[in-house]
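Shown next, in structure tokens, is the structure this report addresses.
Note that this complex is displayed minus one protein chain, with the remaining chains in position.
Note that the chains are named A, B and C in the order they appear, and that numbering of residues resets to 1 at the start of each chain.
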Amino acid sequence: MNDTSTREPGRTGVWFVGARGSVATTAVAGAAAVGAGLVPPVGMVAELDEFADAGLPPVDGLVFGGHDVTDTPLPKRAEQLAAAGVFPPALLSGVEAALRAADREIRPGARPAPDRPQREAAEALTADIVSFRDRHGLDQVVVVNVSSTEPPAAPHPAHHGLTALEAALADTPHVLPTSSLYAYAALRADCGYVDFTPSPGIRLPALRELAALRGLPYAGSDGKTGETLVRTALGPMFAHRGLRVRSWSGTNLLGGGDGATLADPEAALSKNTSKRSGLTAILGDQVEGLTHIDYVPSMGELKTAWDHIAFEGFLGTPMTLQFTWQGVDSALAAPLVLDLARFLARARGDGATGPQEQLSFFFKDPVRADGSPAEHRLVTQFETLRAWYSGDGR
Amino acid sequence: MNDTSTREPGRTGVWFVGARGSVATTAVAGAAAVGAGLVPPVGMVAELDEFADAGLPPVDGLVFGGHDVTDTPLPKRAEQLAAAGVFPPALLSGVEAALRAADREIRPGARPAPDRPQREAAEALTADIVSFRDRHGLDQVVVVNVSSTEPPAAPHPAHHGLTALEAALADTPHVLPTSSLYAYAALRADCGYVDFTPSPGIRLPALRELAALRGLPYAGSDGKTGETLVRTALGPMFAHRGLRVRSWSGTNLLGGGDGATLADPEAALSKNTSKRSGLTAILGDQVEGLTHIDYVPSMGELKTAWDHIAFEGFLGTPMTLQFTWQGVDSALAAPLVLDLARFLARARGDGATGPQEQLSFFFKDPVRADGSPAEHRLVTQFETLRAWYSGDGR
Amino acid sequence: MNDTSTREPGRTGVWFVGARGSVATTAVAGAAAVGAGLVPPVGMVAELDEFADAGLPPVDGLVFGGHDVTDTPLPKRAEQLAAAGVFPPALLSGVEAALRAADREIRPGARPAPDRPQREAAEALTADIVSFRDRHGLDQVVVVNVSSTEPPAAPHPAHHGLTALEAALADTPHVLPTSSLYAYAALRADCGYVDFTPSPGIRLPALRELAALRGLPYAGSDGKTGETLVRTALGPMFAHRGLRVRSWSGTNLLGGGDGATLADPEAALSKNTSKRSGLTAILGDQVEGLTHIDYVPSMGELKTAWDHIAFEGFLGTPMTLQFTWQGVDSALAAPLVLDLARFLARARGDGATGPQEQLSFFFKDPVRADGSPAEHRLVTQFETLRAWYSGDGR
Partner (left out) sequence: MNDTSTREPGRTGVWFVGARGSVATTAVAGAAAVGAGLVPPVGMVAELDEFADAGLPPVDGLVFGGHDVTDTPLPKRAEQLAAAGVFPPALLSGVEAALRAADREIRPGARPAPDRPQREAAEALTADIVSFRDRHGLDQVVVVNVSSTEPPAAPHPAHHGLTALEAALADTPHVLPTSSLYAYAALRADCGYVDFTPSPGIRLPALRELAALRGLPYAGSDGKTGETLVRTALGPMFAHRGLRVRSWSGTNLLGGGDGATLADPEAALSKNTSKRSGLTAILGDQVEGLTHIDYVPSMGELKTAWDHIAFEGFLGTPMTLQFTWQGVDSALAAPLVLDLARFLARARGDGATGPQEQLSFFFKDPVRADGSPAEHRLVTQFETLRAWYSGDGR
């Protein structure tokens, strides 16, 4: 691919880091179900009327592959998810062929090799993606990270510049955290990149430099699917009405693999920082309150969040708002992942490079070009997205 | 007044219909408290940084008067409200002089006179407002309706055109519902007009014709203070994410005078229609669910609303969001009433006439120039307001 | 059967009025699943340790039949319920045989015959039950009403005494409401009777007289499965701590057949009266607040109830408690229906006759021997149940 003068994104592949996880599995199954007309495209932003003329690659034309370190077959994983309520079991038979096809395109993920330079692992990953693109005759591939959340990255001098990074990778085993290794491999394979997790990924300056050098677009990070989605819808209400939020407290209860990962305080730290940033941007930094993430295994794929907001009205009158959100994370994330692949592919078709701020709508902690404050207000983010893809906002 | 070529709104009076009610009383007390620096301007939109250069009349320059059919002195009413938790009792001494001053400017409201043409009542109301303006040397007066909600108006042929209306008023006792009689009197006194209730008020075509004829601005209706405020903040989240809302149900518990009024099913009908319109505009008309308003006397001035939203995500996965809002209606409404008087005065200073759509941010059911769908999304309404008063949006 | 000197309840049949409804279908499926050890007996009171020695008929020995006016086969109905989330679809194959067996024992229910004396309909119903008992060689049959809620009964002089009733039935088409006609038929078939609905059923004095005459036990009415269950658990907390409840408001959202029935204001009246009685008994009659039942078709079998309780503590300090209950009514009711059949059968084996007050634990509006106030506190009801079946409480 890569004649960026064309406005058509072309035939598009989606390569998942974490391809056997619940989000990727649901995305593959859902793309097949929606593509075949088995279900309406509920939850898919790209299918809204506002984007009917945006020139996005069609959902039924996407080709899937990816990396993963586990080996549960996708059809088996889909059965588990259906039993857990992520989608109706009745859909399984209609999407099984698509799941098998994607399953054949999943390659073993990166595992630490303690005594080998990390570049070797990177090159193997890159080769997997290039082979996928070539074998399917794709115009472009978008790499989307939907693997488990990592702890914040241990600092390394080579993270700050591309030259130092290339040198370090050439002779050191542990330079990049795993999520960033995948991002590096994606860029080397000439792919746009989306970080759907709060992991370090492409955020290291050296990787951003590489993306700029190669003229590749990227977006992230941390998909805004539940509590934070509601927070960035509600937060502006207080700000724009001049109501003074005194405290905003939250408790999240979740089982599933994500819950187990976030029960690790280190990983939770990444998540909490990411979750809090939107509130601070909208309401300022004087708001009290903690956000808990509790691992409750019996909750399975269901996530419940309770938020309590104490605020002051006119003349100091105390008031409160509480909300309880009961959602299924994978079913919320999967359509957004498909959206992101399509929106990023389209942007690349238009020659966009670097951080794609018009995709802030999808993220808890949007990457942006410089240190300016990100827009976190949900409706404003949507209007930016809409305008960009209608050609008004660029 | 009324050299509309100046951009300064000038010295501004606020005339309340329902001047002894809890909203007006809190507004007068609050304007004094904020004006004197006793409390910060929490809850006042006009005091946000976004409007620092908008040329609004200052809050401490507003002069208050109004009509009411009861005769409880404002200082007494303020004591009752403080005891009920609407504002801190410690504020009372600092605002007593202001309450007394406003109290002296309250005149008896319109009472049905079964055997006199309704024009006589209108002329008496108009004369009260003109006298208030003259005695205080005001550049303009904004009339704001904060009286109790009326039932939907009984249709009358004279509602449809100004000529027929004037003729009917000249010889018939019952032509206009009370709220519309006040609106008529306000326009005849050459005043801008704000409907903070869902009552018919200025919405009758004949009155809109009169406002156009006289070049007067108006805004309304039904202040968006609680449940509906939250609904128009949350609704776009579902719409923009493509999530399919199946049902949106609500229950409001409230005591106080408003609760007693709305316990009347006829009056509640006005309110419910108004409350529902925002949801339908944002989410379409396929959403199931009722909205209840329960009169619970022991709740006093506190209003509690619970909303339950059932929605479908990707592949039909069922999810829910619930919220509970606990607010004090008068403390939410009072600063908005002051905001509206100031924003409308400013608009008039700029020569604006007719329905002021840029003020939709404040209303459940915004009046507009024609039959086009109103914008109900809260953040979008705010951006329109901001742009208009910075000169960008006109 | 009917040698009441034995303490063994004997081989027991359960005859459902409303045998193709969701409660009866779930009960039949569940009895089979629990009986076969496919699932643990969650939700079944009779299987608690406290009743291990109570001599109840075993769940896997129950034989099912019943009346219904619809003809959807039970296996089909079970499939619908499984798809709606009432129980896991994986259970279906294991209980299909049991569903088919019960299906063969369902007879057409009573339909109004405008020009025939009502006794004819009663005799046909009685004959169905007797035939069921004889063909299966059962020691006794318990008739359980799980059909749709009726409106309050139109008064009729013959309701007040058995002699008048028998005379009226002999020559009048419309004497008894349908639920009472079934109760009459059950008693004439020499069966104990359980009213799981708030319908008039056996509550008419003439029918209670018939039960006494024939020495038959009965229990009811209106199964306590959701909001009221929680209310009678929480209510005593306020009463016993001397906390003054000012208002208790509730909103129920439900779809399904029951929701549609209760959308009829007449039927809802039966329900609301029944729902409120427990609160009044526990907290007195000074508690403000309404209880709404909203029909929201898209909720399907799920029922959500929100309750808001405003109370005063020491020195008048205002406080609140809110709860949200999300349950599946049929899955809550079905095990209780099985419990009741077993507990009533056991009581009859012991020679108990008339209203079985020890079963108050199961009902919103417990029938009792005389006009004395019913015990509504849940834990006290449980202790009474436990004591009775351990022999201590009689």
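Here, contacts are C-beta pairs under 8 Å (C-beta built on N, C-alpha and C of every residue); 3 or more make two chains touch, one makes a residue touch a chain.
Note that the structure is a prediction, hence the values are computed from the model and not measured.
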Hidden-chain contact residue, picked from the options B:Pro89, B:Pro108 or B:Gly137: B:Pro89
Contact residue for the chain not shown (choose from C:Gly85, C:Pro117, C:Pro152 or C:Gly354): C:Gly85
Omitted-chain contact residue, chosen from C:Gly10, C:Pro117 or C:Pro236: C:Pro236
Contacting the left-out chain in the complete assembly, out of C:Thr320, C:Thr353 or C:Ser390: C:Thr320
Sites on subunit C contacted by the missing partner chain, in the whole complex: 26, 29-30, 33, 39-45, 47-48, 85-88, 91, 229-230, 233-234, 236-237, 240-244, 312-317, 319-328, 331-332, 334-335, 361, 377-380, 382-383
Footprint left on subunit A by the chain that the document does not show: 246-247, 249, 251, 253, 288-290, 292, 294, 296-299, 304, 306, 308, 310, 320, 322, 324
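Simple rule for what comes next: only the chains that are shown with their structure count from here on.
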Distance from subunit B to subunit A - Cα centre to Cα centre, in angstrom: 43
Per-residue multi-chain contacts in subunit A, two or more chains: 324
